[in-house]
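With one protein chain removed, the remaining protein chains of the complex are shown where they sit.
Chains: A, B and C, in written order; residue numbering restarts at 1 for each.
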Amino acid sequence: MMEHATTLSIAQPTTLLPLTFLLPLVGTLILAFSRGQLSYRASATVGTASIGLAALTTAALALGFAAAGPQQLTLWTWIAVGDFTPGISLALDGLSLTMLGVITGVGFFIHLFAAWYMRGEDGITRFYTYMNLFVFSMVLLVLGDNLLLLFLGWEGVGLCSYLLIGYYYTHSANGWAGFKAFVITRIGDVFLALGMFLLFTRLGTLNIAEILELAPQAWQAGDTTVELAAFLLLGGAMGKSAQLPLHTWLADAMAGPTPVSALIHAATMVTAGVYLIARMHGIFELAPTALYVTGVIGALTLLMAGFAALAQTDIKRVLAYSTMSQIGYMFLALGVGAYDTAIFHLMTHAFFKALLFLSAGAVIISCHHEQDMRRLGGLWRKLPLPYAGFMVGGAALAALPLISAGFYSKDEILWQALAADQQGLLIAGLVGALLTSLYTLRLIIGTFHGTAKSDNARHAETGRGLAHGLPLVVLAGLSTFVGAWITPPLAEVLPAGPGDATHVGHSSLELLAAATALGGMALGVWLFGLRRGWLRLANRGPGAGLWHLWHHAWGFDLVFDWTLVRPYRLTVWLLKSDLFDGLFRLLARLVRLLHLGLSRTQSGRVRGYAITMVAGVALILLSLALVIQGT
Amino acid sequence: MNGVPMEHGLVLAAVLFALGLGGLMFRRNMIFVLMSLEVMLNAAGLAFIVAGTGWQQPEGQAMFLLVITLAAAEASVGLALLIQLYHRFRTLNLDVASRMRG
Amino acid sequence: MPLPKLAVAYLPLILVGATAITLMLGIAWRRQHHVTVAVSVMGLGLALAAQIMAWRVVPLTTPLLAFDGPAMLGGILVLASTLACAVLAHAYFETFQNAREEFYLLLLCSAAGGLVLVASRHLASLFLGLELLSMPLYGMLAYAFHERRSLEAGIKYLILSAAASAFLLFGMALLYAQTGELELSALMASMVRGSGAWGLAGAGLMLAGLGFKLSVVPFHLWTPDVYEGGPGPAATFLATASKVAVFILMLRLVLSAPAFQGEWLHAVLWVLALASMLVGNLLALTQSNLKRLLGYSSIAHFGYMLLVLVVADGLAAETGGVYLITYVPATLAAFGVVILVSSATEGRDAGALHYYRGLFWRRPYLTAVMTIAMLSLAGIPATAGFIGKFYLIALGVEAHQWWLVVGIIAGSAISLYYYLRVIVTLFLAEPGMYRRDASPDWAARAAGLVVLGAAVLVIMLGLYPAPMIALAHAAGGVIAP
Partner (left out) sequence: MILVWLIVIPFVGGLLCWQAERLGGRATRLIALATMLCELLIAFGLWLQLDFALPASGGTQWAVEYRVPWIERFGIDFHLALDGLSLILIALTGFLGVLAVLCSWREIVRRIGFFHLNLLWILGGVVGVFLAMDLFLFFFFWELMLVPMYFLIALWGHSGSKGSTRIGAAIKFFIYTQASGLLMLVAILGLVFAHHGNTGEYSFSYAVLKETTLSPTLAFWLMLGFFVAFAVKLPVIPLHGWLPNAHAQAPTAGSVDLAGILLKTAAYGMLRFALPLFPEASQAFAPFAMALGLVGIFYGAVLACGQQDIKRFVAYTSIAHMGFVLIGIYAGTELALQGVVVLMVAHAFSAAGLFILSGQLYERLHTRQINEMGGLWGRLGSMPGIYLFLIAASLGMPTTANFVGEFMVLFGTFAIAPWVVALASVGLVLAAVYSLMLMQRVHYGPPQSDTPLKGLDTREFCMLLGLVALILWVGLYPQPLLDTSSAAMQDIHRLFDAQSSPLPEAR
């Protein structure tokens, strides 16, 4: 396909562009068609190397980008019918480059870590096949210059997510978790699809740049159609990014291997919704209501998930809810129009959340697949590197002032909210920050401090090797202020947020935010570490009720179970015998009955036959008599 | 025709025909059934004669001759079969010949 | 009227009659099955040829008989089916213990009756033809009277047919009383001028009498019993020649005399048609005796054909012709297979479906014949039956007889059930209770050739129906007054 692909004259970096997704694709194909012939080492090497090379390609692209600016490349026209001409065509701009960097860069380290994590597992080839396929799809998602190609990637990552969540297929529950993830995100996808339909029908194009250009000409701000389109896109983003109320899948998605959680359910795929909204910002700019709702959803999610994270016992589930909560921040940022801030937080979040997950993965493997906080504890001596990872990542998550990457991005979000005059969102963000500090401390203290509460924890084995250490170290580095130095080249792509960093209010808000974070940490230390007051609170009266409620994440699963799953099952059960077909079966039965009835006339007796005959004649004559009477 | 209207003759024939029909429907004995058939055919013959006379035409009687012939042939074949029936079942009850049904 | 023309027209009838007499004399002299068959086949063949030649002289009217298109077509069909029956009978009676020769005599007499019937234009000739057609059938049906079913069939047919004849006669008498006419055209004409109650009652009774012969509901009950019990060739003759002749007669009645479709009679016919097509098919639904099944299916088929009589206009004559032409070979083929399977062993006819289980794996070509026959009766494309059904539906659509069209569709949907059941039985592998089989060299025999020929004809007419349509068109175009 590549030969007749490049029609335009291409600057040097552009030729590299397809490599970013071709390399993972080649990896996928090699692994998929090996038919079990590759050794563990070979599989891991192929799987990791393809992403590594893609990351190098991205680095090259980034250098080229600095020099040459945005690139555009059409490989071939996908479908051409009348106006409908989506191409397999890529666009590289600051936003996609940022995403590309996160995907391939963080992705590479996670792949590398997985080589350590997955040791001893069957089907490593399958694992890397899916992982490479995921990176391939994700790259297409961010590089696609039209919505349909974006959608291709969008669905592709969903499929890979499904496959990887259900990676340990022998437990049905894992498969069903993947199922749930896929179906719920698919609900969001339908909204996205409808949004595409609407935009195409009204604007006659699917090309994102053209849409952003045409939309202001076609619509006034606040026009119903554009609001609708924005809401539909938002629906898509909510599904993918696990925002209220389509968030329930993410916690269950932790059934997959931990590197998967790190890559897909923390760093990249779940943030695709944020990317989508940032990408389609032109539409949202025209739709103030939708934009506002975006922020509100973000705020609600971050609160809901923050509380839920407080009451989890599984370390991965804590991280999952914290992911929802952090994406809630990003949505909040989007909702106040600070797209670049959202992307910035997306990036730093990718670093520190990947770090947290990988550290958690290290803990889990070291402790023989124990991931319940109640049975861990006292690990900080035995597992220094994961402990350090948790400390750095936790600091970033809780936005420890000045030294953590998270501080810079989250602070920026709060500032933008204030600048946009959205007090409600600001307060939600501050409360969320407090919650974040609390659950982070609870996680770290519960896992690493105190005494070991099970044999698995007592006999923890320290992880070794480059594949184990390097990713943790690098990501830890990026999670500190070092990561915050990276400035995504977004200025040309996204409009500036409402806030201006030089404003006077900024520094006072910074102080407030820092105080909240530190106060939360102190409270956390007090609650979980020193006094263990938490346990008393959680075991008694209303505390127990709240614990229960938060542990089940406000009971959304139950609500969906009763409003969707059960009615659907009931419908299936009711229709099982094929109602409509039943009508025809009834007809067939009627025919058979008639047959039986008529067969009785066929008695074999001559007299009976004669009587019938005479009756027939009599009827004919009777009808004659009636006719004659009538005339 | 003198006096007797055609309708009366036809009604008579119809009554005869109906009698034959009754025998056909309700008798079990094959001999009686055959006789009933004869009655019916002759009723038809009578009707032909009545009609022929009514129209002052000879065709009615010609038809009657044909009917007679038919009746005779019918009877002969019928009797032959009757004998076979008796031969086989030792009865003249027609209801035995009801093996085939359904 | 020039004599030679008349002679040409009468020649088939004369030939059939002469053959019958020759046979009678021959049998008296010496019983020789093969010779008897040879003579009757030859006679029938000549008659058939003469019948085809006679087409040149149409239309030709005599006081009693009218040689017109339908008569010619009917004659050809009657003679062809009689010929086939004779050949089939040869195979059938191969293993028969009693005297076999008289059967052909009866057959020829009956055929002569058929020839008269199709050409009759006078109540007397109608009556004569009909009785000449029916009377030998009593004998033919009860021919294997040692077989209890055959006897039973004969008795049933005798009694009920005689009753029907009585109805017919009484109806005729009433019509005659009303109009003073015996010639059909004159009779009809005077009915048009004014029909009293007697006349209408007479027409109703005649309809009942003729309806019996066509086994129209509610005069149909005898059909399956008689088909089942009668010896194969007799049943075949009954299903083909006899019904064709009666139908042609009715066709000519309604076509030549619009008065026959006075509103009331028209409505009665309409009801009978709908009832026949539905009841016939419903009755056949789970039938497991092939001969009975064919009986029921013939009820339904003549129910469809009543549509022609109901419409009696436009395409009607042509449709009637085409349908008959397609119906006859398919029925012949189906009965032929039954006869061939029955003939090899003595005793009861092989009617039960389970004898035919897995026939395909033993006798593939014979099965192909049966399959083709069934498909044709079901009206599936590439068989003649489809063309017939096509014509019928076309006629119904043209005449806006929507309910009857719906009846045909519903009927054929039901009919598929049992036709397909028969077909699939032929192909199933599991052994039946016990098998009956055609003799291995069946295809090399005359009867086999007839059956194969019928099947080939069915396919040919299905694929290239133009000649058949031309024939039916021509026949429908020439109707004598």
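In this text, a residue touches a chain if its C-beta (ideal position, glycine included) is under 8 Å from a C-beta of that chain, and two chains touch if they have at least 3 such contacts.
If you're wondering where the values come from, they're calculated on a predicted model, not measured in any experiment.
One chain is not displayed; in the complete assembly it touches the shown chains A, C. Among C:Ile21, C:Ala99 or C:Val397, only C:Val397 touches the chain that is left out of the view. The chain omitted from view is touched by exactly one of A:Leu22, A:Ala42, A:Leu56 or A:Val190, namely A:Val190. Only one of A:Tyr40, A:Trp176 or A:Phe560 touches the chain withheld from this view, namely A:Trp176. Taking the complete complex into account, residues 360-361, 375, 380-382, 386, 389-390, 393-394, 396-398, 405, 408-410, 412-413, 416-417, 420-421, 424, 427-429, 464-466, 469-470, 473 of chain C touch the chain not shown.
Residues of chain A in contact with the chain left out of this view: 1, 32, 35-36, 76-82, 84, 88, 122-123, 148, 151-152, 155-156, 159, 162-163, 166, 169-172, 174-176, 178-179, 182-183, 186-187, 189-190, 193-194, 196-198, 200-201, 568, 571-573, 575-576, 578, 580-581, 583-585.
Just so it is clear, only the chains that are shown with their structure count from here on.
When chain pairs are compared by their number of contacting C-beta pairs, B-C comes first. Per-chain Cα centroids separate chain A from chain C by 77 Å. Centre-to-centre separation of chain B and chain C, using mean CA positions: 26 Å.
Between the CA-based centres of chain A and chain B the separation comes to 94 Å, rounded to the whole angstrom. Contacts with at least two other chains are made by residues 599, 602, 604, 606, 610 of chain A. For chain C, residues touching at least two other chains, in rising order: 155-156, 159, 163, 224-225. By the touch criterion stated above, chain B contacts chain A in their complex at residues 21, 24-28, 33, 94-95, 97-102. Taken together, the chain C residues at the contact with chain B in this complex read 123-124, 127-128, 131, 135, 138-139, 142, 145, 148-149, 151-156, 158-159, 162-163, 165-166, 169-170, 172-174, 176-177, 180, 182, 198, 224-225, 228-229, 287, 292.
Against chain C, the residues of chain A that register as touching in their complex are 591-592, 594-595, 598-599, 601-602, 604, 606, 608-610, 612-613, 615-617, 619-621, 623-624, 627-628.
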